[in-house]
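With one protein chain withheld, the remaining protein chains of the complex are depicted in position.
Showing subunit A:
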């Protein structure tokens, strides 16, 4: 068969190229541009090579922020994934109550980030917040603006409240796709509840759980608004996560070069961890077949 050659077809992809260029490539390249130059103001830039990258890699401040960030993502994943699965397993399978639960659980997902932050900021206040006031009155020493542990607990609980629904909804969708015959067969085989979970439900949920973990990891690793509204990164630098630190550096101190180098490494770390996770999980998935 003869193919017709028509180079004009390239014009069809042009709109997409332009869109992607303006929305992603050009902004990213601007950052790359800043990361390899230095400025003394007056809009004059000088070539700095990899100097900023070297400086950032040697900076204790960045390693500390990265450490806090990894701890935050680790903690919320360790809570949200099992909790989400648990919620999904215990949700009604159909009827009015299933729809009711779905709507109720979707609500936190629909609230804008900074509103979530504000809700928890007020909720935890010792003077007027329901949570803070009650804890204070029953004698618990809780003050998220001064106590590191209290601040961490607050932002972790806030994130769990905000995002566990997402994991639960995805896990629920995975569970719903399991045909009844599997449960019937398990009954006939006298499988225990744990074995039903381990050999039927978990394998069937693997695909969606992988997506849930990836989404939650990326989102939590980039989290900014909520902890910023609640703690502002404090007390001290206790809750200064990577993006909060980045914004401080870029907009607070206006250190464009170091901040740009920081951003690029930040981006590469997310990319790397996601890629490693995805590759490991898909390999596990294909094992033996």
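By our rule, contacts are C-beta pairs under 8 Å (C-beta built on N, C-alpha and C of every residue); 3 or more make two chains touch, one makes a residue touch a chain; residues count from 1.
Note that contacts and distances are computed from a predicted model.
Per the UniProt record, the absent chain's protein name among "ABC transporter ATP-binding protein", "Hydrogenase maturation factor", "Rieske 2Fe-2S domain-containing protein" or "Acetyl-CoA acetyltransferase" is "ABC transporter ATP-binding protein".
Of the options A:199, A:224 or A:277, the residue whose C-beta touches the omitted chain is A:199. Within the whole complex, the absent chain has one touching residue among A:48, A:83, A:191 or A:211, and that is A:191.
Touching the omitted chain from subunit A are residues 179, 181-182, 184-185, 187-192, 195, 199-200, 203, 287-289.
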